[in-house]
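All protein chains but one are shown in place.
Chain naming follows the written order as A, B and C, and within any one chain the residues start at number 1.
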Amino acid sequence: MRKIDKSKILSAVYKKWEEALENNQEHHPQYTASHRFHKDIVMNLYHIQGGLCAYTEMKILASEYDYDEANWIKGRFKKGKSKHLGQLEHFDPKLKTDYPKSWLWDNLFMVLNEVNHEKADKPTDSILKPDRPDYDPYELLDYDFEKHIFFANIKSGKLSQSEIDRINKMIDVLGINFVKDWRKKYVSERIKALEFGIIPDPAEEYMTAFEITRRNLNL
Amino acid sequence: MRKIDKSKILSAVYKKWEEALENNQEHHPQYTASHRFHKDIVMNLYHIQGGLCAYTEMKILASEYDYDEANWIKGRFKKGKSKHLGQLEHFDPKLKTDYPKSWLWDNLFMVLNEVNHEKADKPTDSILKPDRPDYDPYELLDYDFEKHIFFANIKSGKLSQSEIDRINKMIDVLGINFVKDWRKKYVSERIKALEFGIIPDPAEEYMTAFEITRRNLNL
Amino acid sequence: MKVSELYIKKYHQFEDFTLNLTYPEGHKLAGQPLNKVCFIGQSGTGKTTLLNVLKVIILSIKKEIQEGHKNIMIGQSDYGDMSIDIFHKNGCIKIGLYNVHMRNGSYYAVQCEKDNIVELQSEIWFKLFNYPSDIDLPKNLYALRNKAELIDNPKLKDELIINFENYNIGQIWETINETVIEDRETEIRKSLEISRLLKDPINSKELIDKATNDFRKWREETPNPIQDLADNYLDKIIGRFNLKVKTELDFEKKEDIETIKIQQKNGKEIPFEALSTGTKQVILTALPLYGLKPKDSIILFDEPERSLYPDIQTEIVDFYTSMAENSQFFFATHSPLVAASFEPWEIVELKFNEETGNVEQELYYDVEKGRHVDNYIIYPQYLTYDGILKRVFDMKNEPNNLRMNELVKLATLESQLKHNKLSPEAKKEKFEEIIKLADQLDWDLK
Partner (left out) sequence: MKVSELYIKKYHQFEDFTLNLTYPEGHKLAGQPLNKVCFIGQSGTGKTTLLNVLKVIILSIKKEIQEGHKNIMIGQSDYGDMSIDIFHKNGCIKIGLYNVHMRNGSYYAVQCEKDNIVELQSEIWFKLFNYPSDIDLPKNLYALRNKAELIDNPKLKDELIINFENYNIGQIWETINETVIEDRETEIRKSLEISRLLKDPINSKELIDKATNDFRKWREETPNPIQDLADNYLDKIIGRFNLKVKTELDFEKKEDIETIKIQQKNGKEIPFEALSTGTKQVILTALPLYGLKPKDSIILFDEPERSLYPDIQTEIVDFYTSMAENSQFFFATHSPLVAASFEPWEIVELKFNEETGNVEQELYYDVEKGRHVDNYIIYPQYLTYDGILKRVFDMKNEPNNLRMNELVKLATLESQLKHNKLSPEAKKEKFEEIIKLADQLDWDLK
C-alpha cells in the first residue's frame, strides 16, 4: 500500500462544498452513488492514485487519459463514464453508515470492488491509512516473496508486538493480500528479469511489493 | 536416483541358479511372484537399496531389521513377510515379457508400486540405469529446487542435446518425479534448517535431491 | 438435541464401527456434539449408508414414541444392532435398535439405555430433514397447483419428519407461497380501500390522511415476506447466477400474485422452468429451511454440490447452516470445495481397510498424542485446492500427466538460460519462451 498524498484538488467545487459542511458542522447528506459530486470525487482520487487501488495497488482504471487534468473544467469533472473495477470506499465505515460525514474527503479512497465488498463495515485502525502524514510503508510493512503476501515489518525491530498485531489485523481488513495471485505473477516476472540481468520497464502496479523485494534481495 | 552396487549377494542359492541358467543359455521359467526365489531376490535388493525405491529413493520398506544380514541362512532368506510398498521391477521390460531372462539379477530392482505400474512396458534406455558401472547421478541429473523435479544436467555442459533428451525421457519413464510432493517436503525442511544454521540429521531418503540442492546453493 | 456418537455393530462394510461426533479436547465446545459433520470417502465406502443409518434410527425412535410400541419389529432387521448417543439439555442418552431375544421370539426393537423413551419425549424431541442425492426437482412449479396431490398437502410446519424421498420438494414452495400470497392480497386490498376513499369527493382530507398513514404503518410494521426471502436468503446465493428474487408487486394479471418470481439482475423475468438445474436446486433445497425455520433439528444432506459451479460449492455449507438454529447438519460429499468449509474434527473420512475389507474412519489427529485440537494434522480450511485434493482426497500428483513433462521442459529452459553461453538476443528470446511456458503452467517464476 503506497503512501497517498491527497492534497491535489481538481474537483474544487466538491471540495468547497465539503469544507463548508465541515466548517458549519452540518450533517452530510446520505451517501449515494448518484450524488452529483460522486464522479468528481472518484476521478480526483483516480488522478491522485494513478488509477491504482489505494490498498492493493492493483490497476483498476485502464486508461490514464480518463483522469487527465484536462478533463476538469472550472473545478468539475466533465468527461463521461470510465471503465474501471473500483468502488468509492470509506476508510472508516462508521463515518459512512451513521452519515454525519459520508462525504469527508479524508475518509475516501478508490479501491478494487471485491476489496470494498470484503471490507464491508469491519472497524478500522488508522495505523495503516495510506494518506496519514507519517505513514511509511517501508517501515510498517514487509513482503514475503515466497508467499507473496504483505505482513508487519519485524526486521527493522522498531515495532512492538501490539503494533505488529494491529498491522496484521489491518492487512486483513484492507484486503491487501486479496490480489496475491495477480501480484505474484507481476512481481516475480520482474524480479526474475533482474536476476538474469535484464532491466524491466518501470512497474505500473504493485510497486511497493516489488520495491521491498528488490531491497530484501539486494538486487 | 542413487548409484546402486549390486555385487553384494546374500541370496546365494538364487544367484547360483541364475548363473547356471545363464551359463547353459537356458530359457528362464516364467516370471511369477509365487516363485520360490522371489522373496530372496526382493529382500537382497532391499538390503542393497537400503529399503529405498531404486528410482525415486522413497522409503518403501519401513524397518531395516527386515533386511538384516542375519535373516539369511545358507544363502536363503528365512524371515517372514515384510510390510512394504514395493514391487519387483524389470528395468528392461522386454526381458520380462518374452521371458527368456525373467530372473536376470542385472535387470531387477525394487521400486514403488505406482512407479512400476506407470512404467509398465515402456521401452528403456540404459543411459539412466542405477547399477551401470559408470552411472553418476551428479553428472547426468540436476535438481530444480523450486519445482522439486529432476531434469537432465545442463550446467556441466558435458551432455549433448540428444543425451539431454534421452535423460529427460528416462526420467519420465522411470517415474523419478512421481514422488515430487513427498520429496519436496522432506528436502525443503532439511535445506531450510541448513539455511537457519541448524544441522539436520542425515537424510534417510531422497539423498540425491538433497545433495544436488546443497551443492547448487553452496550450503 | 444432537447426536454425539454413532455405533454400528455389523452392517454391510461396517463392523464394530464407532464415530465420535463431539468437539475434541482444547476446543471451546470440547465434549459437545459437532454442529456439522461431513462424510467423505471413495465411492462405496458408505457415506450414504451412514446418512441412512442415522435416518433409520431416528425414524424408528419417532415411531416408538408416537405409537408407544415396545419390542416391535421396526424397519429392516438387516441393519443389525446400532445406536446413537443423543445429547440433550438434561444430559446424554444412548438409544438404539437391537435384536432382542425373548421367550416368545426375537424382535428388532428400539431400546433406550435406562429409561422409557416415551417419557423422554419432551427432552429429546426434534425435527429431521432428509435431502437424498437424487431429489426430484420439479420441472415446472406453476403446474403443481392443479395437481390432485396438493389437496392432501400436509401441514408441513407440523410434521416432524421432512423426508424428500417421500415429499415432492415443490410442495414446500406452495407452503411458503401461501404467506407471500396472503401478504400480496392484503396489500392489494388495502390499496383498493384507499383508492375507494380517494375516488369519493365526500371524504375529508383527514380521513384520507389517516388511511394513508395506516397503510404506511402497516407496511412498515409487517415485514414483507418476499423481501425477507430475497434479502436474507435467496439473493445472497442466486446473485452469483446473475439472478434475484422479484420483490416488487407488479399487478397485471391475477397470475402475478400467485408465485415467487425470479428475475435477472437487469430486471428480465425468468420463468421457473427456464432456470438451470443448479439454480433450481439451490432455490428448492433452501426454501424448506427458510420456510420451516428448523430449530434443534437434525438435517441430512447427500451431495449438496450437485449441479453447482465451484464458487457456490465453497459457500453452500455456510448458506444452509445459517438457516437452522441450534441444529446439527450431516453432509456427504465428493467435493473438495464443500470439504473446505469444515474444521478437521468435523470431517469423517471413510477408507477401506484392504486386509479386512471393512471400512474405517481415517483419523486426522496423532492417535498416540490423543484427540486434542493441537494434535490434528489435516486442516481443510487452511489448504489450497491442491492441498485439499492431495491431502484430504488423496489425489496423487496433478490432474493431468502432461503437466510433469512441461515442468521438465521449463526446468531445462531455465537451466539453459542460466548455464549456456547465449547472446543478449538469444537470452531475451529464451526468457520470453520461459515466461510463456510458465504462464501456461501457472508456474510462478521465483
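Everything that follows uses one rule, which is that contacts are C-beta pairs under 8 Å (C-beta built on N, C-alpha and C of every residue); 3 or more make two chains touch, one makes a residue touch a chain.
What you see is a predicted model; the values in this text were computed from it and never measured.
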item	value
Chains still shown that are in contact with the chain withheld from the display	A, B, C
Contact residue for the chain not shown (choose from C:21, C:308, C:323 or C:348)	C:308
Residues belonging to chain A that touch the chain removed from view	114, 142, 144, 146-147, 149, 151-152, 154-155, 157, 164, 168, 171-172, 177-178, 180-181
Missing-chain contacts mapped onto chain B	145-146, 148, 184-185, 188-189, 191-193, 196, 198
Residue ranges of chain C at the interface with the undisplayed chain	12, 41-48, 133-134, 137, 240-243, 264, 266, 268, 274-279, 282, 303, 306-314, 334, 336-337, 340-341, 352, 354, 357, 377-391, 393-395, 398-400, 402-403, 406, 439-442, 446
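In this text, only the chains that are shown with their structure count from here on.
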item	value
Pairwise touch network: line, ring, star, complete, or other	line
Farthest chain (mean CA position) relative to chain C	B
Separation of chain A from chain B, taking each centre as the mean of its C-alpha atoms, in whole Å	56
Chain B-chain C separation of Cα centroids, rounded to whole Å	48
Whole-Å gap separating chain A and chain C, where each centre is the average of the chain's CA atoms	38
Contacts with 2+ other chains: residues of chain C	418, 446
Per-residue multi-chain contacts in chain A, two or more chains	none
